[in-house]
Each structure stands twice: as structure tokens, then as C-alpha cells.
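A single protein chain has been omitted from the complex, and every remaining protein chain is retained in its original position.
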Amino acid sequence: MAFWDYANPTRFLRLVHVVLPWLTGLCVLAFAAGLYMSFFTAPEDYQQGDTVRIMYIHVPAAWLCMMCYTVMSISSIGTLVWKHPLADVSAKSAAPIGAAFTFMALVTGSLWGKPMWGTYWVWDARLTSVLVLLIMYLGLMTLWRTMEDPIKAGKAAAVLTLVGALNLPIIKFSVDWWNTLHQPASVVRMDGPTIHPDILWPLLVMAIAFTLLFFVLHLMAMRNEILRRRVRALRLRAASASHPGAAAATAQPAE
Amino acid sequence: MENCPCIEAAGPINKTSFILAWSPVLKLIAENLTIDRGGRRVFQDLSFTLDQGTALVVTGANGIGKSSLLRTLAGLVSLAGGDIRLEGGQADRLPFEQTHYFGHQDAVKPALSVLENLTFWRSFSAATPADVFAGKTVAPLEALELLGIAHTAHLPAAYLSAGQKRRLSLSRLLVTPRPIWLMDEPTSALDKASEKQLLDLMNGHLASGGLIVTATHTDLALDTTSILHMRTPDPSEIAPQEMLS
């Protein structure tokens, strides 16, 4: 079976039905291992104490908010270039997940920053870039919500996503430049050139767990989006049906 | 200047042997209506009287001011002169507050369900009490049933076709009883079957003692009608200074 056959939403749904339980199981296992390692086997920081453990949530979340945007960008190319029927579904369902991870990265970052900087928020280059990314995610989600027709909305959002993807490095660069202009002293960087394996392993496992979580959520969201579109199509058909009986039967299909 | 000669009012045409079951207490009287829009005089000194149970069919070429006349009666266009009265109506309400306007726009919110659209208008538009005329209140679902769109009641109105939206807009007239119906091209976007329903509703409204003013290009088989034909006055009949005033 060729890869393109999965473009068919029905076949995709069947695949999701098979894959999802395994993926969910793997994700739970990875989280169990990762959380155990980060809370019990990883050492405390000699300066920060236990607060360093926030890193095991913060860094994977930050990594995922970038990966999620990458997934959306690839999906957007799929929408615009190949007109793949699942591409805009993928991009649309990835956006809220990306926004959630971005938000999580920001919250954990500022919680971590409180003992280090004495305040919840500093206009540090990294935090600021992530905040800009959050605004872009939320903007994309709003664009999708505002447009009634999913196909049109998908195209518009794909254009914006790709423009954003081109712009993100520029934004990152200018924020860095702006930040160093104002704050010559660099803020504490958590990733030095070398990371001790005791810290690296839990971090890696957590990163894998988060990535799995992303795929579980993404597949679920895509499935829901496909079903949502089917409900919409059925309701549209129900509206035009002249026989009230038939319409009543199709008006509320099981989700 | 005497009455603007652009108006020819024909007498009531009784198409059926229609007997008035009530003494005609309701009477819509328009006296010397004059309207200016955008600095242009649309018409002037238009007068007519409409009795209970009668439909006034306004005919005339495009742009002659049929819609303006209806919007004036609806209280949406201010009068440059003249007076509109409803005899026998509620004294504490203006004539247009006892009027339904069924215009080109459907006033349907796509984001609300069909039923939500209708129940809002039922609650929001003040009803004129039944002692003035015998129009009965129809429950929202029943009204949708009457117009053949009951199966869409719980769907978002966005999913309706143009004709269905039109019928939803029409159902508004049934859920709040008001004696006067102003209908601007009521048959537009309706198919033959719906047109028949519309006519039945309009005749039903007349039979229960309502009044209808409608601007239309198609012949409507209404029970009791007067015809108001509007045509362009000769340019010589309107003095230039009046056009500027």
C-alpha cells in the first residue's frame, strides 16, 4: 500500500484506530520512566536545588513547541503544493497542541526564573521569542476559527504558517540582537557546552515522552477534526434534505 | 400643486365573494407622503387609505420608489412631509411598531440555530394584542413546520439555502402577531411551492383582519387587493426649486 493511500481519511481513521492504543501505551511508559528519572535519579543542582527539576518539563516543552511548528509548516506545504486532503487537518489540529506546549514552556520558564531572577518574567531573548511564537500560534488558531469554510481557512492558514516559518529565524535573530543591545550581561544559560549524563538521560527520556505525547494528541485531534468535518457535511446535507424524517436521523451522528 | 399625478389608485378588487366578518376598524392612512433620499425627491404627495383585510399591491418600474415607500411605512425612512396613521391600532404605539417588515434582507444570523433565530425575534418584537385584529400567535416550531423547514430547527442557520433563509425570515411574521405586513418582493428566492405557501399565509393574514402592503413584479393571487401604480412624473410637473428644497 503506497503512502498516498493514507490520504484517504477513512483509511487514515482505520490506521489511527490500530496505532493509537500502542502509541498511548508507549507514551505512558516513557512518561513513567522519564518522570521517575527526573525526580529520583537525577541529581540536585548545587546552586538551584530541586528547582532545577523544572528543566525536565521546560526543555522538552520548549523543544516540542518548535517541532510542532515544523509539523505545521510541512503540513502547510502539503496543503498548498500537493493539496493533500489530510494536510490542513494535520496543520489545524497541531496548532492548539503547539500553543499548549508553548504556554507550558513559558509558564515553567517563568516559574523557574522566579528563584533565579527574582521575578516571574524577564525580557530574556529566549523567553521573548517563545512568547512571540505563542502569539503566532494563537493568531493561527483564531484565523481557523474565524473562517467558516474549512478548505478556505486551511489555505489561508497555510500561507500564514509558511510566512511565519520563514520569519521565525528572523524574529529570533532580531530579538537576540535587541536583547543584547539592552542587556549586555547574559542571563544564566541552562545548556552549557557539556551536559552531565546524569542530567542528559532523564532529559532525553522526557523529550521522547513529550514527543510521543505530541503524536498521540495530534492523531487524536486529527481524528476528531475529520469527524467534525463529517458531522458538518452531514448537517449541511440534513439542512437541504426535504424529508424531515431522514434529516432527523442524520442530524446528530454519533461522534 | 395638486396630488402628484404619478399615483393611480384603483378601487378594491374583490376576487372572491369575500364578506367582511368584522367591521373595518383598522385603517392605515397615508397622507401626502413626501420622501427625499440623498437630496433627491423620490416621490411627493402620495396618499392612500388601506382598510382592514385588504392588500395594497404597489407596482411600478425599478427605482420608482416602491422600496422607499415600504421603508417609509416601516418607519425606517424619515418623511420630508406628510403623515402615516393607523386608525384603530394601539394608541400608545407608533404605526411602524405594529408592522412587520419583510424586506430584501433576511436578518438571519448564521451562527445561531434556526430555532434560536426565530425565538429571539418572537421575544424581541413587541406583539400587538389580539383584540385589535384576529391574527393568532403561532409557536416557533409550528411556524417552521408551516414553512417546511422544521427539520432544520436545530441546525445552524448558516447551513440553510437562500430560499430556506427566506422562509425562516418569513416565519418571523407568524410568531409575533402584528396587523400590518410590509413585504418587499416577497416571492424572491422562493420556488413555486414556497410561493404557494406564501400566498396562503398572506391570504390567511388578510382573512384574520390584517393589512398587507407589498411591492411586487409578479402577479400575486391575493383575495382582496388594491393597486397602487407608481410612475415617473413628467419633469415639467416638478418645479426645480422644489427638487432642491
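In this document, chain identifiers A and B correspond to the written order of the chains, with residue numbering beginning at 1 in each.
The criterion applied here is as follows: contacts are C-beta pairs under 8 Å (C-beta built on N, C-alpha and C of every residue); 3 or more make two chains touch, one makes a residue touch a chain.
As a convention for this text, contacts and distances are computed from a predicted model.
With the options "Heme exporter protein B", "Xanthine dehydrogenase", "Carbohydrate ABC transporter membrane protein 1 (CUT1 family)" or "PilN domain-containing protein" in hand, the undepicted chain maps to the protein name "Heme exporter protein B" (source: UniProt).
Of the candidate positions B:109, B:196, B:217 or B:231, contact with the hidden chain is made by B:109. Listed residues A:24, A:51, A:110 or A:211: the one in touch with the omitted chain is A:110. Annotation for chain A: contacts to the undisplayed chain at residues 110, 119-124, 128, 131-132, 135, 138-139, 141-142, 145-146, 178-179, 182-183.
Residues of chain B in touch with the missing chain: 37, 71, 74-78, 93-94, 96-99, 101, 103-109, 111-112, 116, 119-121, 123-126, 172.
Everything that follows uses one rule, which is that only the chains that are shown with their structure count from here on.
Taking each chain's centre as the average of its CA atoms, chain A and chain B sit 55 Å apart. Across the complex, chain B is touched by residues 148, 235-236, 238-244, 247-248, 251 of chain A. Residues 110, 148, 150-152, 154-156, 158-161, 164 of chain B are the ones touching chain A in the complex.
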